[in-house]
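Here's a structure for you.
One protein chain is absent from this view; the other protein chains keep their places.
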Amino acid sequence: MVSEATNTRQKSVLWDWLTTVDHKKIAILYLIAGTLFFLKAGAMAVMMRVQLIAPEMEFISGQTFNEFITMHGTIMLFLAVTPILFAFMNFVVPLQIGARDVAFPFVNALGFWLFFFGGVLLSLSWFFGGAPDAGWTSYVPLASREFGGIGIDFYVLGLQVSGLGTLVSGINFIVTIINMRAPGMTMMRIPLFCWTTLVTSILIVFAFTPLAAGLALLMLDRIFDGQFFIPGEGGNVVIWQHIFWIFGHPEVYILVLPAFGMISEVIPAFSKKRLFGYTAMVFATLIIGFLGFMVWVHHMFTVGIGPIANSVFAIATMVIGVPTGIKIFNWLFTMWGGKLTFNTAMLFAASFVPTFVLGGVTGVMLAMAPVDHLYHDTYFVVAHFHYIIVGGIVLGIFAALFYWYPKMFGHKLNETLGKIMFWLFYIGFHLTFFVQHILGLIGMPRRVYTYLEEQGMDTMNFISSIGAFIMAAAVVILIINIIYSALKAERITVDDPWDARTLEWATHTPVPEYNFAQTPQVRSLDPLFYEKIHGNGKMKPAEPMDEIHMPNGSFIPFMMSLGLFIVGFGFISFHLDLFISPYIWIAVGGIITFGSMAMRSIKDDHGYHIPKETVEEMEKELS
Amino acid sequence: MKGWKSFLRFTPLMAILLLLAGCGEQRLTALDPMGPQSQWIFDNMMLSLYVMAIVIIVVFVLFFIVVVRFRHKEGDDEYPEQVHGSTKLEVAWTVIPLFLLAILAVPTITGQFYLADTGVDAEETDVAEDESEEVDEEDIDEEAYVIETTGHQFWWEFDYPEGFTVGNEVYVPAGERITFQLEAEDVIHSFWVPALAGKVDNIPGVSNYLWLEADEPGVYQGKCAELCGPSHALMDFKLIALEPDDYEAWVEEMQQEEEEPEETLAQDGRELFEQEGCIGCHATEGAGSAQGPTLTNFGDRETVAGFLEANDENLRDWIRDPGALKQGANMPAYPGLEDEELDAIIAYLNSLEKLDEETKEELDR
């Protein structure tokens, strides 16, 4: 192991991973944790589809079903898709801009551990009287103390902690992309994935803070008898919906923009062609990010806000279709005239384009506010957002996984298993969700744990459930593929196994902890490809070989997050019958967190230097 | 392989045509609209579908061509031409979609006002301030016929302007525009009769308005569309449209004093109904409280508890243990009732009829 050799202190493997601030290792932590949450939430989805396979089934009760819908949605969005995207952002972005690490490696680790402990806190709800049951939107009054179970306290505190992690990571990415670019890497030369990461991070800063505020209000209502959302005491339940969707709508773009970025990396790589209309793509991303904040009321067309407000937000929503369309056509024209190689990564990336269009057109249909009175809160909406989230984001993630896997783990994933998985997943996906559009139109509301016989919904629900099982089978094949490839696949020794275009492929495989021995000089968009055509295929260094400054690992992020986890549990325990007083939990957690912070601030950590000789030695060994 | 793949891509479109042709239960599905509002919604949905079909076809055709034509061939190691982009194309696919959206924007705005034309001036444009305020009587158009509709966990209460109340089954005159004033007792619900109108939410502390009109008499299925607890899925209701004459007769009948049941069994049942405390929550003929659904016309009901077929067996099971059938229902279980006592109560409830036989036949019961 490279890092072992360079570090002066001998560390055990576990301690190394608990204290790491290396963006590549944090990426792998994110990937593993995110995948585990993904499997958990996916299993819930399968159980819900079993319940809905036939009318009036009694596989799970209405209460359990509501807990499943809530946990499925919450986990998938906050604890599965977000961290998996963060995994790729963390791994790829510093490499793509030619940096040695992110701007704040310490904060990066903190972000991960906050997310992780937040997720654990939320999941603890199963052992303390049931999971949250008011939907991932947790509309009050259903989520209030009077009508909602104890699980919602776990929802509030768990998301508060993990949301804080997401927020600090977002700040970190913004600073990294703006300040840490290699010489010559101008803003209009950074790969599109970096652009989408930047815009996503900006959205995180402006969307997760309203969420934090909203969760704080809900916590005050539930635990400290606040009156924000209690209609009888002057409160207003609609305010929660506004706050939630001011966060919730940008959240969709927070997730989908990185997926757009991934597609924009994979398609050019396997078309052997430069991304068509790079500038237009950048501006489309910015416009989507901006408009993402102007449309939240389209989730509330049936709330009775009035025809004028509804019309304004409806038109704004429709306009988002335009920059999205620009992206779709630019992807198509990137492939047009290219030389397309359909390996698994490209299959996922290419199939993303038509699939996402289907989700996009239903999005425009939903934007027609008066017609939305039909679609709203039905299975039509369920179908629509799964076309965006699964047909868009998850396909993008799978493309990215197969594409970046050799750089991350030093070997490729098996192609045969990959293609089987693709076809199963793709067919299963359309089977599951296409019919749900029609189910919605014939009168099936969303979030129903069952439906009655003789309402014409039996066949389509059956098809949908079968599709879900096929998707589940595809995910099982992916797991088999990961294990099989880890054991059997050939190790990659070349830097650039795909003959790709961007800077991450100019590093060695495996990537040394300092990424680039010498910071590269960037001369164009797609810098590596530029050097292949105009140079010798290698990046030119922008600095002489010298010793490299690296940050020290730290256990403080773990402790800070653990402290907040305990504080969060303390707040929840106001309504749990435990023999330890909530105040003790809060005090202990608070001391751990603030003590760790104080320690960090008192002890200056200047990092360490890898000597020039060691760097030269390692470079020789790797090439 | 290639042909099959492209066929797969087009199945969604074909499926739309096949499935829209007619599916779902009549008087439930929104794809078979039975009133002017749902007809408007359906027409504009189809309009948007046609417009969007243009986008889908363009993208799918391009995609198909790309996938077939531009595959990498074995042994071809040269890089293709590295095109930077095309301003003309970028302008084209910015401007053309804007035109398509403009087509949809017009009905979006006009439709919003068409739907909001409830005959009640709730000053809906002013969001923050007025939502929580009660609407003054004078804001309500004299022409409007307003039925106050309150969502409860997990049933519906309908208060008529004539002063009586019904539960779970709401009667309206066919061919007339009815306004529903939507409120909620506990959590948020959403009032939805797919075959007749779009849905609008019932929100605690807020009054919303929805109008609908049924073209012809019949029983329409209604649903709660907003997650409201464990039995959200079972919070169904019926909207029953009667010929205007029949409707007036029904309203007249609903305002009559309760008559003593004819059968002795039913008379016993009525006594039990009071003794056991049923009347504490379920009013009959305006007597008793309205904590639970009013049972004044229970004998006419199509369902027990909104979702079970109305028969003695289901009613018996329901009274014994409502929570077993509808998780989270507020009605307590009555496991201690003797079979004979239950029979009496059921006979009493079944005797509470307000529709005449002829109307029932017209409704095809």
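First chain written, first letter: the chains are A and B, and each begins at residue 1.
Here, contacts are C-beta pairs under 8 Å (C-beta built on N, C-alpha and C of every residue); 3 or more make two chains touch, one makes a residue touch a chain.
Heads up, the rule we're going with is that contacts and distances are computed from a predicted model.
Novice: What name does the UniProt record list for the absent chain among "sulfate adenylyltransferase", "Sugar ABC transporter permease", "Acyl-CoA dehydrogenase" or "Cytochrome c oxidase subunit 3"?
Specialist: Choosing among "sulfate adenylyltransferase", "Sugar ABC transporter permease", "Acyl-CoA dehydrogenase" or "Cytochrome c oxidase subunit 3", the correct UniProt name is "Cytochrome c oxidase subunit 3".
Novice: One chain is left out of this view; which of A:V205, A:I287, A:I427 or A:A587 touches it in the full complex?
Specialist: Here the residue in touch with the unshown chain is A:V205.
Novice: Taking the entire complex into account, which one of A:G42, A:G235 or A:P512 touches the absent chain?
Specialist: Of the listed residues, the one touching the omitted chain is A:G235.
Novice: Which of these, A:P55, A:G129 or A:G226, touches the one chain of the complex that we don't see?
Specialist: Here the residue in touch with the unshown chain is A:G226.
Novice: Of the residues listed, A:L217, A:A383, A:V448 or A:M539, which one is in contact with the missing chain?
Specialist: A:L217
Novice: Mind pulling the chain A residues that touch the left-out chain?
Specialist: The list for chain A reads 100, 103-104, 167, 171-172, 174-175, 178-180, 205-210, 212-214, 216-217, 220-221, 224-228, 230, 232-236, 239, 242-243, 246, 519, 549, 598, 601-602, 604.
The working rule: only the chains that are shown with their structure count from here on.
Novice: Taking each chain's centre as its mean C-alpha position, how far apart are chain A and chain B in Å?
Specialist: Here the centre of chain B sits 36 Å away from the centre of chain A.
Novice: In the complex formed with chain B, which residues of chain A make contact?
Specialist: Touching chain B: residues 61-63, 65-66, 69, 133-135, 139, 141-142, 147, 231-232, 235-238, 271-274, 276-280, 302-311, 314-315, 318-319, 321-322, 325-326, 328-330, 332-333, 335-342, 350, 353-354, 357-358, 361, 364-365, 367-374, 376-378, 427, 430, 434-435, 438, 441-443, 445-452, 454-457, 533 of chain A.
Novice: Which of the residues in chain B end up touching chain A in this complex?
Specialist: 8-9, 11-12, 15, 19-20, 23-25, 28-31, 38, 40-41, 44-45, 48-49, 52, 55-56, 59-60, 62-63, 65-67, 70-73, 76, 79-86, 89-90, 93-94, 97-98, 101, 104-105, 107-109, 111-116, 122, 124-127, 131-132, 153, 182, 186-188, 190, 192, 194-195, 197-201, 203-206, 208-209, 221, 223-234, 236, 307, 327-328
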